[in-house]
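Removed: one protein chain of the complex. Kept in place: all other protein chains.
Should a chain be cited, it is by its letter among A and B, assigned in written order, with residues numbered from 1 in that chain.
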Amino acid sequence: MSALAEFWRRFSLNAAAVVGLVFLLLIVAAAIFGPALYPVDPYDMIGRPSQPPSARFPLGTDVSGRDILAGLIGGARVSLLIGLVASFGATVLGVTVGALAGYRGGWTDAVLMRLTDFFLTIPSFVLAVVIIAIFGPSIVTVTAAIAVVSWPPVARLARAEFMAQRDREYVQACRALGMSGLEIATRQIMPNALPPVIVVSSLLVATAILTESGLSFLGLADPDLISWGYMIGVGRTVLRTAWWMPAIPGLAILITVLCINLVGEGLNDALNPRLRQR
Amino acid sequence: MTHSAARPVLAVEDLSVTFPTSHGAVKAVSGLSFTLSAGETLAIVGESGCGKSTAAMSIIGLLAMRSRCHVSGRVLLEGQDLMSLSAQAMRGVRGGGIGMIFQDPMMALNPVFTIGWQIAESLRLHRGLSAGAARRRAIELLDLVGIPSPAERYDQYPHNLSGGMRQRVMIAIALACEPKVLIADEPTTALDVTIQAQVLKLIERLKTELGMAVLLITHDLGVVWEVADRVAVMYAGRKVEEAPVTELFQAPAHPYSQGLLRAARWQDDASGRLPEIGGAVPSPLRMPKGCSFAPRCHRAMADCALAPPGLTGGARQVACHHPEPVAA
Partner (left out) sequence: MTEQGNSSGAVLEARNLVKEYRVGSAFGGGRTVHALSGVDLAVNPGETLAVVGESGCGKSTLARCLTGLRDPTSGHVLLDGADAGAMLNSDAGRFRRAVQIVFQDPYASLNPRRTIGQSIGDGLRLHRLCARSQRRARVGELLSRVGLSDDYLDRYPHELSGGQRQRVAIARALAVSPRLIVCDEPVSALDVSVQAQIINLLNDLQEQSGVAYVFISHNLALVRHISDRIAVMYLGQIVEIGDAAILGQGLVHPYSQALFGASPEIGRSRNTARAKPLEGEVPSPLDPPSGCRFHTRCPFAQERCMSEMPALRQIAGREVRCHRAEELAGMQFAA
């Protein structure tokens, strides 16, 4: 418990991170409880198209006459879910590859790192587009595609951490006790290697949301789901007559990504203090 | 030992260093005073955390730049108070009046410049030498500190050199501007014994040839015995004893000096065990009200817990309520 208290103490020293966390929690709460508090179906064409904000439609309607506020709330669910699941997948994949490469070393390392380099050299957005083009746009393929293009930096970091820990004396002591490689990697090294990885994967959530938005904007997302990127894509045609239509979801993305980055910074301060007591 | 009558080159008076921490202020050095004459080696000895390195850093004003600590007291270099100098003037002192070498030369040398350039740079900056003159002088200095084929070594980078050679380069940089005082902070701790012997001999030779005063900061009593003239023992931020080396080693008066010396000799006591100093150094946040060594002291009495002992005067100083009687 005291470790948690210490973590919170260091995190809360970063005021911007705390502000980011508060806003992020508000956004998450809106995604979870929004539909209950504002029970309007975002897929229902309930008004005249392209209305400006009014009492009935607080953020107006889009070109098909759907409520933009409802879309924003529904889109938050889709964008956050894809962002979280994709970055979780990328983290699991990246840590597995990085841990294996860093702990085993030798040819395992060489093969896995060339594979990682291969993924790093392909522009990730283009690769995501190709994957979706092959497997068809659905929420599952979009999430998987984002995860597949996001893991290489995690793998590189995890590998570096595992390599640094591998030769530490506490690991040698475990080997001298006859501990298996699997247990050393998962129970001994993993807790020490994970903090910097957590920081990077928290930032991956932001990148994943942006990537999803880009894909939706190009019409490569699940056509049956409204996400923020989809809303921008729909609104771009009327940018000159109804600027708020793409601007509102754009602002939502901007704030969410900014908050995630601030929280990531705070996590970095809390988990990787530069002057950690020896 | 023959210079005790000479006017001191360096005099430190009532030096105190306080660090603010999240748990309260910590006094790392408290009321430290000593003097150092030309051609003399004073060793400050103590265990980790006793404040010996902090004291050395604050003497050359490196501490104030690094952290938000508070330094008080006076540091007089040939009568001039360094504490009152501007940052600009202090840089001049670091380049000319006082040279310093550290435990880890790799930390103090810049890895992307050749060693020769780093010495020459110091000469150009502080002595105003031309590039050619600085190069010639740098090669002379490399030769002076015993680096073989100095002209070729001039163009090598720190990573090309062994630990002992790097420490020699550090000494050459410190000597570049003919300092009056050389502060050596654990100069041989990172080195092997045969290399340590070479470096200590070098410092000794330079001291005699150049008439420098040497302030040696170390935890190694063997090194103190072999090179120092006088020794000051520090414990928990305070000087607890100061005396000429032979006198202190033969008859330490403070119980802490006694314990330290017994431990450093690695000789069994009557029961066939190594003598220990029981317990541990008190946390700087919870210093005892009285003598800071009292909780570990086998001679402690009731009055030791009441007030910290003052330092007796003279050539043999000791801060203890009940010191071991020493034949004067």
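Throughout what follows, a residue touches a chain if its C-beta (ideal position, glycine included) is under 8 Å from a C-beta of that chain, and two chains touch if they have at least 3 such contacts.
As the structure is a computational prediction, the values presented were derived from the model and not from experiment.
Participant: Touching the absent chain in the whole complex: find that residue among B:L10, B:L261, B:A294 or B:C320.
Facilitator: B:L261
Participant: Pick from B:P20, B:G222 or B:G314: which residue touches the chain that isn't shown?
Facilitator: B:G222
Participant: Hey, which chain B residues sit against the chain that's not shown?
Facilitator: 47-48, 162, 164-165, 192-198, 200-201, 219-223, 225-226, 249, 259-261, 263-268, 273-277, 280
Participant: Provide the residue numbers of chain A that touch the chain removed from this figure.
Facilitator: 168-170, 172-179, 188, 191-192, 277-278
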